[in-house]
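Every protein chain but one is kept in place in this view of the complex.
Moving on, here comes subunit A:
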Amino acid sequence: MSDSNPNLIRGGQLTVNEVQCFDMNNEQALLVPPDDAIWMVTFDTWLAHQLLLEGRQFPVAVLIPSDADFDDATSTHVHALCQADIALIAIDFPSYTDGRGYSLAQLLRNIYQWSGELRAVGDVMIDTVYYLARCGFDSFLIKPGHDAQLALDALHTFSDTYQKSYRQPIKSNRP
């Protein structure tokens, strides 16, 4: 996922994505990634190796799949995640038409009180960042082929909103 193009919107600006994806089936047979950079692990990996992943110099990022179920059975795990020392939570959009991630983001922000970085990854495009931002995402890894600058501009698509319980996008310094 690491890329030299600035295709990440974060803190209202374009930047280069610094997070690398940890492959469970890596050649060294590592259970968890080395503590040498920010690595992204899946929610399942994090759950399985929580203790190993504590106290790192480079806390991990945790990826939540779009079909995650935050029901009563898993809510303790989600609570634990939101209180852990992690770099960020990412939610995957396997296709931009899969809208589950919007509701998962709302639950993380409003029910589980996650106040750290929440990143949209996968099929994330110019045309979806505005709604994503309103649902609580504050960083966006723009898919290849989509102009990240236009996506940044798209955070200004609408100047007003009707729904009271959803936030306004965090805006860049641009006018």
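Please note the rule applied: a residue touches a chain if its C-beta (ideal position, glycine included) is under 8 Å from a C-beta of that chain, and two chains touch if they have at least 3 such contacts; residues count from 1.
Keep this in mind: contacts and distances are computed from a predicted model.
Undergrad: As a check of understanding, state which of "Hydrogenase subunit CooU", "LuxR family transcriptional regulator", "ABC transporter permease" or "Sulfite reductase" is the UniProt name of the chain not shown.
TA: UniProt protein name of the non-displayed chain: "Sulfite reductase".
Undergrad: In the full complex, which of A:20, A:50 or A:106 touches the chain missing from this view?
TA: Considering all chains, including the one not shown, the answer is A:106.
Undergrad: Determine and list the subunit A residues touching the chain excluded from the picture.
TA: 69, 72, 96-100, 102-104, 106, 110-111, 125-127, 130-132, 134-135, 145, 147, 157-166
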